[in-house]
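Only one protein chain is missing from this complex, and each of the others stays in its spot.
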Amino acid sequence: MSEITPEIVAQHGLTPDEYKLVLDIMGREPNLTELGIFSVMWSEHCSYKSSKKWLKTLPTKAPWVICGPGENAGVVDIGEGLAAIFKMESHNHPSFIEPYQGAATGVGGILRDVFTMGARPVANMNALRFGDPSHPKTRHLVAGVVAGIGGYGNCVGVPTIGGETNFHKSYNGNILVNAMTVGVAEADKIFYSAAAGVGNPVVYAGSKTGRDGIHGATMASAEFDEKSEEKRPTVQVGDPFTEKLLIEACLELMATDAIVAIQDMGAAGLTSSSFEMASKGGLGVELDLDRVPMREEGMTPYELMLSESQERMLMVLKPGKEDLARAIFHKWELDFAVIGHLTDSGRMVLKWHGDVVGDLPIDPLAMASPEYDRPYEIVRETRGIRSNEITEVPWPEALSKLMGCPDLASRRWIWEQYDHMVMGDTTQRPGGDAGVVRLHGSNRGLAVTTDCTPRYVESDPVEGGKQAVAEAWRNLTAVGARPLAITDNMNFGNPEKPVIMGQFVGACQGMAEACVTLDFPVVSGNVSLYNETQGQPIMPTPAIGAIGLIDDLDTMATIAFKDDDDIILVFGE
Amino acid sequence: MKAKVHVTLKPGVLDPQGKAVSHALQSLGFEGVQEVRQGKYIELDLDETDPAKAREAVERMCRELLANTVIENFTVDLEG
Amino acid sequence: MKAKVHVTLKPGVLDPQGKAVSHALQSLGFEGVQEVRQGKYIELDLDETDPAKAREAVERMCRELLANTVIENFTVDLEG
């Protein structure tokens, strides 16, 4: 095994201080596989090291919240024995590199977060931010992202019932693709990720593992494999057909009494899923990596632990339920393997054909993940625009200019590429204030919206954060729904810059204030930082996804004027 | 002249289509098919008659439109 | 051995993808592209080592699954 040089450490995105901590925790030099595990567990993406402190300040409780942040998705009670499970997640960088597959796998990932918890996904949303329409890359990116979202969502058969789309030059080099899924489950049949039961089998189900998306580590791993460049595509290809089968198979297994804990393999794949399950359960885990279903020849433990191959799940089963589970996954033509078991050692032990190739303490690693209190400066330009600074334009001209502007123009061309009616319960299609799906077999409905106005957040992070939450609230009430809870997707630039960190902190403060006032808790979310190219950050974009409940669909409101002589009222301030 | 372009997924990139086809062949009773990979085949009729220029143009078309070089490789054959 | 299958639309069948590609090439500024036809290229790894048997099997696969002979033609090349 190669020696760990400072270069290799740096290539794994760990600072010298962080590496010191690694040495402390391990009590020895880690091998490459172990280093790779530290690297992904402590990445910004998995550890939320810059954002954790502030996310904790968001209100997450209400009598109807069954499960707030910390699980795969948030869960709220929607009455009559049902729960809504939902979350929003970004796939910004991959979508910039390969718009179709990046956006498609983003949809796949968020769907898995939701059905992992036992819900059947019933609606998808997408919040998109692109660069200037005249920028040479924009057209290609828009076309690819929209096709990718449609390609995946249409195939799995979950309706995409709304979203938002903005254009601004600050996104020229960093587009935002935020996807949201809402699912419905029986409130007393929610599945969580905490492992339990020493000796219980750990099983793998879904697609085989390939060398997809093993990033950060490309250079380092080249040392033990010359041909690595060709072999390591950093872009994952989505397989929505397999995802559809995985949904059906998981829901079928969930209807039995076999699962103790379940977690999808998302970013950082097998590493983070097994770590999280064991850590939450306060247990250890032993994995026989050679039993992982593999798509390619010659895969190493390092690659297996870090692969981001899509459409995979990890489960802890009750003892003796392996055959039942295997039969279900085989019926749906999916791979299935028992790859390990739980232990009481508090350690993760990785074996390769019987040899131990990794041995790490779970809690110290998970708990000690760095947490930063980054300096911040909240810049609030409350001054606003004064009316005497505006040159007046005759209103017909102003109106036609507004209607023609890319941010206001109709989005029909987007949502017509999404199947927004499959599942036969879409009672409000895209084009209104919120999308609405009927709760199957009832006369109740779930309303869903996503909202954010980045330029408000840029000029005043606190007010902008408030406004995003308030707009989501209004869009739900506008269709006649009672707002329940939100998920968020915090997209910002480099948090190491105080002003950017200030945008993040300010937005959190504003959101928190609005959420408390409106009794509108945050039950799940996602953070995407470092959205910068050549020092140019994106506009701060805390995208809010929200759901509400309509108790009687006959009272649902839509935006269309209905009849001649109807009275038009304007109210509010 | 005519250009024949093959666009194939890079080795290691998941090929859901190939996978599904190989499943389907098995269930149709075809034995002994190890792996299936599916790609695109594109024929272009060109006005250009100079092979070097034609190749250069088509390779540019591949890079800019016909292939997605992040995940795909391409080859160009000229004829006539 | 390896089989390389080309599936192409029959002459006379309108090819929406080819047409769109040729439009897109034009708008990217590529001149002198007369016609574009898009087909599929499928590679199969076979256990069979006898060329005659392999060809027969693959041609059957094409007729039964890989090509829709209402609209498509196919060719089979063997290698190795």
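To keep things simple, chains are lettered A, B and C as they appear, and every chain counts its residues starting from 1.
Heads up, the rule we're going with is that a residue touches a chain if its C-beta (ideal position, glycine included) is under 8 Å from a C-beta of that chain, and two chains touch if they have at least 3 such contacts.
Quick note on the criterion: contacts and distances are computed from a predicted model.
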Protein that the absent chain corresponds to, by UniProt name, given "ABC transporter ATP-binding protein", "Autoinducer 2 import system permease protein LsrD", "Sarcosine oxidase subunit gamma" or "Phosphoribosylformylglycinamidine synthase subunit PurQ": "Phosphoribosylformylglycinamidine synthase subunit PurQ"
Partners of the unshown chain among those that are drawn: A, B, C
Candidates A:K208, A:K244 or A:R312 - the one touching the absent chain: A:K244
Of B:M1, B:A20 or B:L65, the residue in touch with the unshown chain: B:A20
Options A:E7, A:E186 or A:E333, residue touching the unrepresented chain: A:E333
Full-complex contact with the absent chain, from A:N124, A:S207 or A:T426: A:T426
Given A:Q417, A:T453, A:T477 or A:Q536, the one touching the chain that is not displayed: A:Q417
Residue ranges of subunit B at the interface with the undisplayed chain: 16-17, 20-21, 23-24, 27-28, 38
Touch residues of subunit A, complete complex, unshown partner: 147, 150-151, 154-157, 239-242, 244-245, 332-333, 415-427, 429, 438, 553
Touching residues on subunit C - with respect to the absent chain: 12-14, 16-17, 20, 40, 64-66, 68, 70-71
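The rule is simple: only the chains that are shown with their structure count from here on.
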Distance from the mean Cα position of subunit C to that of subunit B, given in whole angstrom: 10
Gap in Å, rounded to a whole number, between the CA centres of subunit C and subunit A: 39
Centroid spacing, where centroids are CA-atom means, of subunit A and subunit B in whole angstrom: 34
Shared interface positions of subunit A, touching two or more other chains: none
For subunit B, residues that touch 2 or more chains besides their own: none
Residue ranges of subunit C touching subunit B (in the complex, touch as defined): 6-8, 18, 21, 24-25, 28, 30-48, 57, 60-61, 64-66
Subunit A residues within the subunit B interface of the complex: 97-98, 100-101, 207, 210-212, 230-233, 235-239, 241-242, 295-296, 309-310, 333
Subunit B to subunit A touching residues, read off their complex: 9-16, 19-20, 23, 68, 70-71
